[in-house]
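Other chains dropped; remaining ones untouched in position.
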């Protein structure tokens, strides 16, 4: 029995080596249309079916940035960083490994690989990836974020 | 006089050292609301004004991932990669340097720092950043993408 | 020949026993995606096709709350409450009777079952339901709302 009640993990709660797995979500045509609309990225590979049919992929693919955004959303939905994140610090070696197609179902997974005390906050480092319904890794990256320490004012 | 007519730059067109500057765009409350809705990332720092008022930022901030997504959209709108991009390869050292607030106006800038022939395509490497209306850098990263070579079938 | 011209029904215009039928609307995948994005309700039964395939329903279902929201929208489109509604008072015995799937076409129907003079406004009570293209009732409830009386300042 679990259940996040308003507050996520503090620096002290993170254990190096712990694995995290998100819920899953199916990428729909509407997601790609809406994401083109939010970003202004209407590249034909995402929004022109006739062009995409003739491309190496054979059909429209999701924006890599959408897959990355979905990953951050899937992690956020876990409630781990609710009210305890200080800042999204950055990502290293973000790689769009395989194409994501309409109808693919994505899950975000991560392993905590490091934690560093930074005085009034702590840095968490996770090896993260996004996996599709066939078990293929479609995105990888090393995610860094700062979280609150217990007892620090925030 | 310029004007993209349906086709962007090929590998041969990229010059190392060339600088690129996008149009600008104001980040609105609607963008943050819509982005929370697309990603599922409803962290209170983005969507709960009462919480955000008491945070170190004093008000809601845009998702770092939204700033990144806006950057890719601003570059896409330049038309440079229209029909010529093969794949978004990845990003190195993506850093969310400063918070982005509702009403900030963002511009994406980049300098081409490397190009590598990869046989039937070419890798372009750009040092990219996003700058706000006060000239402050809010995001930096090294962006890598594969583009078509002239005469290659694609 | 009908045609709402800016103003709906006043308390005096409602007749107990009268039946109301809305236009119809097809529930699309985009509606479910957009509704998840507006509410933050990403339950896998609505947004994860792999999970939903193994559920009792065999595929993704619309949020019950979306069906309810669509019902209120279908009624609003009739123009009956345009400029004359005072407040949506509440709903009794709201029941989500059957699942709604992508591609189902919904119609809202209601029968006015009571009207009560409340001094400077009037309470209207309707037995409402939502019916799909196969004639199956998918939602029922007793809807209560306050409307203006003729001659009252509003």
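A, B and C label the chains in the order they appear, each numbered from 1.
The rule is simple: a residue touches a chain if its C-beta (ideal position, glycine included) is under 8 Å from a C-beta of that chain, and two chains touch if they have at least 3 such contacts.
None of the values given here were measured: they were computed from a predicted structure.
Trainee: Could you tell me how many identical protein chains the full complex contains, when just 3 are shown?
Mentor: Total copy number for the complex in this file: 6.
Everything below uses one rule, namely that only the chains that are shown with their structure count from here on.
Trainee: Of the chains shown, whose Cα centre falls closest to the middle of all protein Cα atoms?
Mentor: A
Trainee: CA centre of chain A versus CA centre of chain C: separation in Å?
Mentor: Those two chain centres are 36 Å apart.
Trainee: Centre to centre, by mean C-alpha position, how many angstrom separate chain A and chain B?
Mentor: From the centre of chain A to the centre of chain B is 17 Å.
Trainee: Taking the mean of the CA coordinates per chain, how far is chain B from chain C in Å?
Mentor: Using C-alpha averages as centres, the distance is 41 Å.
Trainee: Residues touching two or more other chains, restricted to chain A: which are they?
Mentor: Correct list: 25, 31, 34, 77.
Trainee: What residues on chain A touch chain B, complex-wise?
Mentor: So the residues of chain A in touch with chain B come to 25, 31, 34-35, 38-45, 51, 55-56, 63-66, 68-70, 72-74, 76-77, 81-83, 85-96, 141, 154.
Trainee: Inside the complex, what are the residues of chain A that reach chain C?
Mentor: Contacts found on chain A: 23-26, 28-31, 33-34, 77, 103, 105, 133.
Trainee: Hey, which residues of chain C end up touching chain A in the complex?
Mentor: Counting only chain C, the residues touching chain A are 28-30, 33-34, 37, 42, 44, 47-51, 60.
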